[in-house]
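See below for the structure under consideration.
Here the complex is missing a single protein chain, while all its other protein chains stay put.
Then we have chain A:
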Amino acid sequence: MSDIKHHIPENLIAAYASGALGHHFALVVATHVSMCTQCRAALAAHETIGGLVLEDLDAQPVSMGVKSNLMAQLDAPIEVEPAPKRMGAYPGPVMGALGGDVPKWRSLGFGSKQSILHNDATGSVRLLFIPPGQAMPDHGHNGLELTLVLQGSFHDEDGAFGVGDVEVADEDVEHTPIAGNGPPCICLAATDAPLRFSGLVPRILQPLFRI
């Protein structure tokens, strides 16, 4: 996995570290970091600054009982929730979002499928499954879109993306990702705004598929 070429932008890693990044993008960042040493190191660097900021904050006196209360709990038995484990192409954070289960795919036509992991007013995050050589509908973006390849590959106007690569697309990008030959392309895709489709048919389907 050392041949990842497209990484998470620095400002998104910093925002993830600080907790300011929305849930949908946070899932993509956590998943990419699970696959990428370079971004794991970058995240740790931002957390180092976070730690320095924490050290530097003006201390606020803590009530008397808090310490003794805490010390008394140290020997209590621990219920550890096991962290979600990677399964096949799906790293731990994705398995967490899937609730430990296999994806529930819904057809998008022509063999393409999607499985929505999370969708609300602030955006959405989903898994996409595109058969080799198939195109994703041509679309523009009203906001930011992150697409992380989990299996296979795709290419578009912006380049080629293999396992672990993230494509970052914003308002200025209009693209038609096409899945590469080889295994079907499975992506984790997050947006903070609905996509704009240029073809008529996808636009009609949009409310249906909640893309």
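Assume contacts are C-beta pairs under 8 Å (C-beta built on N, C-alpha and C of every residue); 3 or more make two chains touch, one makes a residue touch a chain; residues count from 1.
The rule is simple: contacts and distances are computed from a predicted model.
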{"item": "Chain not displayed: protein name in its UniProt record (\"Cytochrome c-type protein\", \"NADH-quinone oxidoreductase subunit H\", \"RNA polymerase sigma factor\" or \"Glutamyl-tRNA(Gln) amidotransferase subunit A\")", "value": "\"RNA polymerase sigma factor\""}
{"item": "Residue among A:50, A:111, A:131 or A:183 touching the omitted chain", "value": "A:50"}
{"item": "Residues from chain A at the interface with the omitted partner, ascending", "value": "10-12, 14-15, 17-21, 23, 25-27, 29-31, 33-34, 37-38, 40-63, 66-67, 69-71, 73-74, 78, 80, 83, 86, 91-93, 96-97"}
